[in-house]
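Reading through the structure tokens given below for one structure.
Of the protein chains in this complex, one is absent; all others appear in place.
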Amino acid sequence: MSLATGKAAAASAEQADVIVNYRPAYIAMFCLGVFYVGIRIYEQYFGWKAGLDSFAPEFQTYWLNIMWTELPLEFIAFCGIGGYLWKTRDRDINAVAPREEMRRLLTLVGWLLVYAFTVYWGASYFTEQDGTWHQTVIRDTDFTPSHILEFYLSYPIYIIAGWGAFMYARTRIPMFANRISVAFLLFFAGPFMIFPNVGLNEWGHTFWFMEELFTAPLHWGFVFFGWFALAVFGVVLQVLGRVIELSKEFESDVLAL
Amino acid sequence: MSITTEAGAPAGKAWKSKEEFLGCVILTDWILLFVLFLVLLGSYHIHYMLLAGDWDFWIDFKDRRMWPTVAPIVAMCFAAAAQSFFWTKFRLPFGATVVTLALLVGEWINRYDNFWGWTFFPISLVFPSALIPMAFWLDVVLLLSGSWLVTALLGSMGWGLLFYPSNWPVLAQYHQAAEVDGVLLTLADLIGFNYVRTGTPEYIRMIERGTLRTFGKDVVPVAAFFSGFVSMLVYFLWWQFGKWFARTDYLANDEI
Partner (left out) sequence: MKLSIGETLAKFLGARSVRALALGLAAAVAATTLPAATPASAHGERSQQAFLRMRTLNWYDVKWSKTEVNVNEDMELTGKVHVFSGWPQAVAKPEQAFLNVGEPGPVFVRKASFVSGIPTPRTFSLEIGQDYEYKIVLRARRQGRYHVHVQINVKDGGPIVGPGQWISIKGDMANFTNPVTLLDGSTVDLETLGIKWTMTYHFLWMAAAAFWVIYWFMQKGIIARGWQVAAGKANDIITPADKRFGGLWLAGSMLALLIFYAHANNEFPRTLPMQAGLLTGIDPMHEGPVTVISNYGGGSYKVRGRELTIKLKITNNGTEPLKIGEFTTAGLRFLNPDVFTTRPDFPEYLLADRGLSVNDPTPIAPGETKDVVVTVQDARFDIERLSDLAYDTDSQFGGLLFLFSPTGKRVKLEIGGPVIPRFQAGASL
């Protein structure tokens, strides 16, 4: 082995032993951010141009085609991420060394960051822009431009991100693999349940065809499931608890702060 | 010092050095702050917009009776839950403020980028309710008293009472009156009338229509006291919700 190769190998080993690397999370957030800004620009143009009348041919071209494309892709992404994480799971989960466990805990924090980012876009940005659209124009279909980007794009994306975080923890971190964290289950499943609640929303709107009153009881199902995102509290505490357990050697330093 | 995993298997250290540990803690602290901020933003925003959103969206919904009653009560839920978490688990006296700031950040991005940038409504029609002074009140009451009971009683009443004064500095200008074709309208009414909302007719407004007689023109204090009172009850409930969601228990794999 040459000296240069040896140095490279040492550097590589050093790199491999990095305890925390949030860069993949930053990159994921950057890509998602660019994507969301892109579709928002698309919406700016084609909402007005092709999105007001669901029976117009251009609506089919510019909007329904997006929906028919995004839904299968989301399903594939959901299955793909879950499948990959399961397939590559740690099959000897109880033999994980503390350093590796810590690394995985911190990677999970990165996953949670991406999930939180997608929750912002779905629950805040695209949900209120739905109000912008429906209170401005007449809602004439279940699949309005804002719904195609809100319910059928931004919601599935945060569900996929939450699913990824959940599955990462289930397949790689002993405390989440050996048992099921109630908080994590709520954190993932509650916001997930907002998506099926879309069915109630569309059922009501289709039959009543009323103006869009945002505080109408028809919408309260979204609120109820939205509350479950508060289970992030429990997940953070569980991660923190384990970090403390694995870092006991520094307890006196921390308590002295 | 060696550490064992839960299963009691391999020993070893998680950290190479104290510097590595501290560096990671500082970085991860920021990440956690962002995680909590963004999740609370999304969750609180969907809660608030679907329970009090119409009053919050439009200037011509911001009345003296319904808005100061509904908005603080609805807003109190997440303020209480966040205080419960940040105070009991971290002794951080910013629960109400951080969650309220998160909501307002989400709202302002939307009002500017979508209500103005996409559908061209002037900001004067669509600015959100101001909530930060109430959050300061709630957080400092908890900080000084250290008691969620005191905060529920004193903090929540202040929360309700402070809502209208917190908003009046910007609202007052829109409650100047004008006569339009022989009809008396406030500027808030007129903005709503001028800037056409095809999907939001006038009758949809859930605002005071003059049925509260007992106190003459002093409608707001009555609404504010009532709101403060209900906010107390909501605070108790949502403090517990916050605790409930901060659970760290597990189920066995075969339990689901």
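A and B label the chains in the order they appear, each numbered from 1.
Heads up, the rule we're going with is that a contact is a pair of C-beta atoms (placed from the backbone, for glycine too) under 8 Å apart; a residue touches a chain by one contact, two chains touch by 3 or more.
All values derive from a computational prediction rather than experimental measurement.
Within the entire complex, contacts from the absent chain reach the displayed chains A, B. Within the set B:Y48, B:F78 or B:F121, the residue that contacts the chain not displayed is B:F121. When you scan B:L51, B:V98 or B:A224 for touch with the missing chain, the hit is B:V98. Summary of contacts with the chain left out: across A:T141, A:S154 or A:T215, the touching residue is A:T141.
By the touch criterion stated above, the residues of chain A touching the omitted chain are 34, 37-38, 40-41, 44-45, 48-49, 52-56, 58, 136-141, 208-211, 237, 240-241, 243-244, 251, 254-255, 257.
With the whole complex as reference, residues 25-26, 28-29, 32-33, 60, 62-64, 88-94, 97-98, 100-101, 104-105, 108, 112-113, 116-124, 127-128, 130, 132-133, 135-137, 139-140, 143-144, 146, 162, 165-166, 168-191, 193-199, 201-205, 207-210, 217, 219 of chain B touch the missing chain.
The rule we apply is simple: only the chains that are shown with their structure count from here on.
Computed centre separation for the pair chain A/chain B is 23 angstrom, with centres defined by C-alpha atoms. If you check the complex, the residues on chain A that touch chain B are 17, 19-20, 22, 40, 43-44, 47, 94-99, 101-102, 106, 109-110, 112-113, 115-117, 119-120, 122-125, 127-129, 131-139, 174-175, 178-183, 185-186, 194, 211-215, 219-220, 222-223, 226-234, 236-238, 241, 245-250, 253.
Looking at the complex, you find that chain B touches chain A at residues 1, 3, 5-7, 9-16, 18, 20-22, 24, 27-28, 31-32, 34-43, 45-47, 49-55, 57, 81, 85, 89, 106-107, 109-110, 113-115, 117-119, 121, 197-201, 204, 206, 241-242, 245-253, 255-256.
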